[in-house]
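The structure that follows is given in the form of structure tokens.
As you look at this complex, bear in mind that one protein chain is not there, while each of the others sits in place.
Note that the chains take the letters A and B in the order they are written out, and that residue 1 is the start of every chain.
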Amino acid sequence: MAELTYRDAVARGLAQEMARDPDVVMIGEDIGKAGGVFKATVGLYDQFGPQRVRDTPISEQAILGAAMGAAMTGLKPVAEIMFSDFIAVCFDYFANEFPKSRYMTNGQVKVPLVVRTGNGGSSRFGAQHSQSVENWCMMIPGLKVVAPSNPRDVVGLMAAAIRDPDPVVFFEHKSLYATKGEVPDGEIVDQLGVAKIVRPGADCTIVALALMVPRALAAAERLQSEHGINCEVIDVRSLVPLDTQTILGSISRTHRLFTVEENPRLCGWGAEIVSIAADECFYDLDGPPVRITTPHIPLPSADVLEDLAIPSVDRVTETVRKAMSA
Amino acid sequence: MAKAVKEEKAAVSTAGLSEELRLRMFRTLIELRETEQKAHDMFLQNLVKGTVHLSLGMEGIATGCATAMEPGDLTFCTYRGHAHTLARGVSMEKVLGELMGRDNGLLRGKGGSMHLTSVEHGVMGSYAIIGAHLPIACGAAWRAQYKGDGDVSVCFFGDGTTNIGAFHEALNFAAVWKLPVIFVCENNMYMEYTPISEVTAVENPAADRASAYGLEKIMGDGQDCDEVYRIAKTAFDKARSGGGPSLLEFKTYRFGGHSRADPAKYRPAGELDFWRDTRDPVKIYRKRLLDLGVAETVLASIETETRRKVDEAAEKCKAAPPPSADLLTTDVYADGGWAWRN
Partner (left out) sequence: MEVLMPQLGETVAEGTIKKWFKTVGDKIAPGDNLFEIETDKVSMEVPAISAGVLSEIRVAEGAVAPVGAVVAMIGDAVIGGDGAAAQPVASSGAAAAPSKAPQKNTEKPKTESSKAEAPKADAIVDAKKSGPLKLDPYREVRSPERNFGPAQLSNGITATPLARRLAGEGNVNLTNVRGSGPRGRIVAADVHIALQSSSGRAAAGVSTGPSLAQVKALYKNVAHEEVALDGMRKVIATRLVEASQSIPAFYLSLDVRMDRLMVLREEINAGASKDKDGNATVKLSINDFVVKALALALKRVPAANAVWAEDRILRFQQSDVGVAVAVEGGLLTPVVRNADTKSVLAISAEMKDLGARARVRKLKPEEYQGGSSAVSNLGMHGIRQFTAIINPPHATILAVGASERRPVEMAGGVGMGGAGRERPFMPAGLQFATVMTVTLTCDHRVVDGALGAELLGEFKKLMEAPSAMLI
């Protein structure tokens, strides 16, 4: 067992898979010699060499297109899009190329690639470098989407994503890179499509993702100690495939649903979960499902303003308390 | 042009090409022409739905390049990809079946005209988003380079593509990494409904950009199969031996509109007739073979047999059923299904 930072866990997961399979290659801007702008790929260039960890020009479309061509013809590329906001620059590959090729070609073309990207705010990078855009990928049929919240899940889900034969978008959270967690030794391979109940409870279900998971947990602690409300917190981890069974099972026990989402309000990932719950769990709900999200605004740069936008522990606590006591 | 110069040009073009190769190219030309003409006619009979982007008049480039490719080489083309697909050996029946949305189609009706793909023939896809496949071809070439597989990726696109971002990213990328990829621009002078000259800062949309990426300016007559073959083969050999990418520009012309919906009224009067009468790659090559001593009967029998094969394929497709409903949700994911939840 070792304590690793989230960013070291990224490198650890990549190294684990690259050591195992010579077809796993990496491509991205400044990922090789520089070890990544977030220092998430430090050491890999030295360990695996310039043929397997390749730096590119600033060409997001070329990066993803090349990853796809390589994946189609036998490699297992892991491409980096530095800031997830830049997904918009190369969106054609996410929307039209990766996810549709297998279907359109009646199963002939395979796209076993991973796109890793630095997602999320709270690091004061401003509106175009701080967005949470998992929902941009969740909505496209044919993609898979994961967003780990802790170092152990980073390793396990990275391995699962690389081994998955479908295109997987791996959202690393920029503000979690420095956080630490226990990671067991040895090979770790997790599963896509499995959510985790990170805090069992009885009074309500709080579903969260990535950075919002530690915030939800902190809020749950306060809700218990200050208000006697016993929350069950679920780390969704995987938006597609979605572990509805765990989430709906939880709701059938607690009868109340909250989501904590970093994305702006409209069409956030929680909207889909609330919709499924309102349908399948309608007769398990004892109150309206509540979404706690960033308001539907671009993110401001100043720290005080950004902290007002992204759901905070205070806001989560107060929102849940108020809804449960109504 | 003086006759002597013409002859010399022809001699240069055909230098090193065996009669067997030439006949192979002729057969390919005819197959492409007849199949594409059948697709044109079936559209008018409402057997082909949606739209199709025909290569009538542009067969020379597909023929010359495909003939110069080795069996393991990879083709990436655009939505105007019927000719490129057929030229790599995919059957007429499968191509026509796909255009008609039948179960016997190359993609069983899942992809349609714009996405013809046959991995077993090295046709790694026809791409509908302009420019998207240029970086993808780079990726396939990256793999060849990484694994030392020895194949090259050949990427076909139109003059309009040279103005989109992905074109420039891909060219730079391929040049910097010295990838075994060949970019082939089929300049038919029109970017959809607009003359290319009106929307491009340089005269030769691809060739005049080559130097921006440290590449040689290479141009050729797309209506001359032999010239295409020679230029393509040189570029392929260079890439195969580690010499890096090439950017080729072939001048050509499409006899039809951009798509079947386009009557192409934007062309100046007489232009179409000029190209159809004097710059038709089929007519040009037919005459060349006759000049080189190939018997008329040989050529005619190829033509007749091809027409028969096309008709036969068309009839098979007309009798084929539509794809069954359960194909709706197959092959979204690698497990063959589409489940996004448990």
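We take it that a contact is a pair of C-beta atoms (placed from the backbone, for glycine too) under 8 Å apart; a residue touches a chain by one contact, two chains touch by 3 or more.
Small disclaimer: the values here were computed from a predicted structure and weren't measured.
Chemist: Write down which of A:Lys100, A:Arg199, A:Arg215 or A:Arg291 is the residue touching the left-out chain.
Modeler: From the options A:Lys100, A:Arg199, A:Arg215 or A:Arg291, the contact with the absent chain belongs to A:Arg199.
Chemist: Kindly state which of the options A:Lys33, A:Lys180, A:Arg253 or A:His296 is in contact with the chain not pictured.
Modeler: A:Arg253
Chemist: Since one chain isn't shown, list which residues of chain B touch it in the complete complex.
Modeler: 325-326, 328-330, 335-342
Chemist: Just checking the interface: what residues of chain A touch the absent partner chain?
Modeler: Output for chain A: 156, 190-191, 193-202, 232, 243-246, 248, 252-253, 255, 275-276, 279-287, 326.
By definition in this document, only the chains that are shown with their structure count from here on.
Chemist: Could you pull out which chain B residues touch chain A in their complex?
Modeler: So the residues of chain B in touch with chain A come to 74, 76, 106-108, 110-112, 115, 117-119, 124-125, 127-129, 131-144, 146-147, 153, 165-166, 169-170, 172-173, 176-177, 327, 330-334, 336, 338-342.
Chemist: With touch defined as at the start, can you tell me which chain A residues reach chain B in the complex?
Modeler: 25, 51, 54, 56-57, 59-75, 77, 92-93, 96-97, 99, 101-110, 112, 141-142, 144, 164-166, 193, 240-245, 276
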